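To start, I am sharing the structure in question, which I have written as structure tokens.
Just one protein chain is left out here, and the rest sit where they should.
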């Protein structure tokens, strides 16, 4: 399957950026979960472009829950959300039909779908599809919060500027929840916005690094050999358009350390087993160890830029220049963070559902549950 | 499912490091593929520890094909390979039962499996399990080679030393196929070996970066939204013990570039559509674009070290020191590369099988197949 | 997953009978397939209740394709169809909330979903959900017809009356395609309608046997050990509400025969390998053998009847009587046949997609393809 993700809890995306509606179906959601329309609206607003640093396209993102909710709670049946496409001018994209944008999905989509794909505005590949993904994410995040699990993402780097590192996680996550530009240090955030604006004025774009923290996660999530927590999360995270790298804990920096420094020693703290450091980002042997989960994604600069670029005319086979018109985002990093939160929440909630039975049995039989 | 990987073509691993045998089942292999025992033996030899820089444990890795092969070719039925555990002294591990090794799977395995897991030598978590994975990989690599697809992995960095970058890929891959220490520049390889030896003498370990190149891959592999080529590969690559990061093309370095530099312009070369640069590592929009596939993994230093480390006694709940005895590898990077090749081959072969029908239809109906 | 079916080609159903809309998502459909709105409308009309023998509820079944189609052909992206619920009076069902209808899903749904399920009109369990299933089926049937595969279902028995057996299949299937009451012998059809009407007048309901034939199917579909053609089809067929049995070929009658009579001898006919009889319904060893596929389902009498029935009040725990009001169908057999066709088409198209690559390779390598 291609447009579905998850094992027990699955999310299916459908729609094209210039069709009447886009949407998603969530299946496997347990009955009785609170479904809060205001949380969905809040997350969709955080995904929305804002001002200079984002595309001029207005996306008010009204949404409609079609099924799966009764009296404010999930029924256990598939939950479908629809989001209408209000402001789409397909003429903007007409000249892209035969001249694929460099580093975009235009060319590979053409090869794969044999010319039958809807070419308007990227069609099903459009970043628009992250809207239903984020709407679903709001439901997953609410469910995690009910279990005491909280997560959030900040822009660790953007346009050459670094945010401060995560500190006291609970406070940092609470701050990010409300932040429309998700940084921990406001001054550095302003510097990032300046860098993005400069690139935009030059008809260019910038990328960045998104860093996520999860607290309250029990030990025991993830499975050998192939459904490691890292493997499942990265599988989903690479669906975020423009993500080209994922690292957990200290990630690539660990490769320069010796084992004696990279290892996280075990300690006892308040009756619980913890680690003294967290270079491994809360994961040992592919399984969560009860410490905060920490990871970063590399978001490349938006491929759609105003500057002229070289491409090939697929109809004539000749090289030509292309200038991408329409309204494009010089930096998707700020908006992508709620997508990252949503995918993370889906993977974690899916694993928690799968483990629910296991955990309770382990406790009953004297297993390692006391530390959960 | 946890110990299986792949959609149509699946690999299932079983066994523990101190059981009688470990093995794998490959299901979904198409009938008629050449199964070469000498290629399996060659890859298992490359995975084997060698001399100073690796564990003193001897692993001659004899193997036995139990099913799925008739007269030297795959039958289309499940192919089971068994590898006996010849030289395992379980007493080495007895003291690990209650004192989990830092940054190892001991603690998380205990939590997850409630104390029922086989604790001897890491049990099912042991790196030994990569032996059947590599045996299977040999079959996948042979099948890819028959389709003109070749791949290989070198140590891009280890112990602070960098190998030279990939150059002419066909020649580099041919060189790596035979190299027991997989570097492109022999002098730098010697420097790496020296760095590993130093760490070993200090009772410590080092990590590194493994870089893979694939040539001959057709455009069109991978699917929106969730089965991107990056997502599927990373899902598998994080199963390699100690991998903590994966990046495609220029990966994290892309986040410091502007779009005008990060984009790969399209060109026509010898009647085929190619890109002038390959910063995106052969993948656009989650789908292969026909250029060489390039990616890197971050391998952390081996967590098993001889130096004393702090841990917690799970039985008493008290903090204690542990000194890991037994024979341990000061650097698994050189051996891990055939594991990386094997997982890569599984993902690619699985996708090629899934696409086989699609491609032929697209051609027949005038789609983009001419460029494949 | 629960509300999705299919491996490569998947159908997901969503919606409740008293929500705003019900619908489906088809994923994995290959690009370029003709999507004919008139075929969808025609099949939805055959599913619609008609006159005396069916529920008085009017279901005009307008539908809307939301995504996945561009210029009349599938794009390869998920295809979503929405069907509004026009005529639903939820007050009809209010009294069912605490008094589950015998042999309906009311009680088991309550147990499973913990009281959170939408109780109005059966909610997600409602037979209404077969409308999007049939809309999807129309697309699958069109795709099969383009490959020369045709199928149809007649009422083999209903209300104690037997239809004539299948004869010349091509003609019989062409006849059934247009038949609003799907029998091969019109006189027997009239007798069935009489029997249904009698039961309706008595406040009661009847069941029947639906028999399906498929022609043009190549040999080689289905896989040992667990994805046999029988297993995959039956898995889907039991989703038809009220189906309690499935048999292939002569089915249960075979158990009274000796092997010498039950076996289908091989013969050569016009250069193709055929069987002299077809007691096995076109399947040997779980794999299609190129002969017509034949199977039957047992459809129990509709559980919703007007006669008073004994049940238990879930709120008080006391036994009580229930009289199901509202408009109910005294016999769903005639309408269920397009559901049976749709599920059959999904399973077959999914298998054909999976085999597409395999087949072409077998031919190239001298396998058994000449007979396909």
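Just so it is clear, A, B and C label the chains in written order, and each chain counts residues from 1 on its own.
The rule is short, and it goes like this: a contact is a pair of C-beta atoms (placed from the backbone, for glycine too) under 8 Å apart; a residue touches a chain by one contact, two chains touch by 3 or more.
Just so it is clear, the structure is predicted and the values come from calculations on it, not from any experiment.
Listed residues A:171, A:186 or A:356: the one in touch with the omitted chain is A:356.
When the whole complex is considered, the residue among C:28, C:68 or C:207 that touches the unshown chain is C:207. Although one chain is not displayed, its contacts with chain A can still be listed: residues 8, 30-32, 77, 224, 353-358, 360-362, 365, 367. Residues of chain C that touch the chain left out of the display are 1-5, 13, 100, 102-116, 124-125, 129, 133, 157, 160, 199, 202-209, 219-220, 222-228, 230-232, 234-239, 241, 243-252, 254-260, 262-268, 271, 273, 275-276, 279-281, 283-290, 298-305, 307, 309-312, 314, 317-319, 358, 361-362, 365-369, 371-372. Think of the hidden chain as still there; on chain B it touches residues 1-4, 8, 10, 12-16, 19-23, 25, 27-28, 31-32, 64, 66-68, 70, 73-80, 82, 112-114, 116-118, 123-124.
Going forward, only the chains that are shown with their structure count from here on.
By C-beta contact pairs, the most connected chain pair is A-B.
With centres taken as mean Cα positions, chain C sits 45 Å from chain B. In terms of their C-alpha centroids, the spacing between chain A and chain B amounts to 26 Å. If you average the Cα atoms of chain A and of chain C, the two centres end up 39 Å apart.
Shared contact sites, meaning residues of chain C that touch two or more other chains, fall at 8, 31-32, 77.
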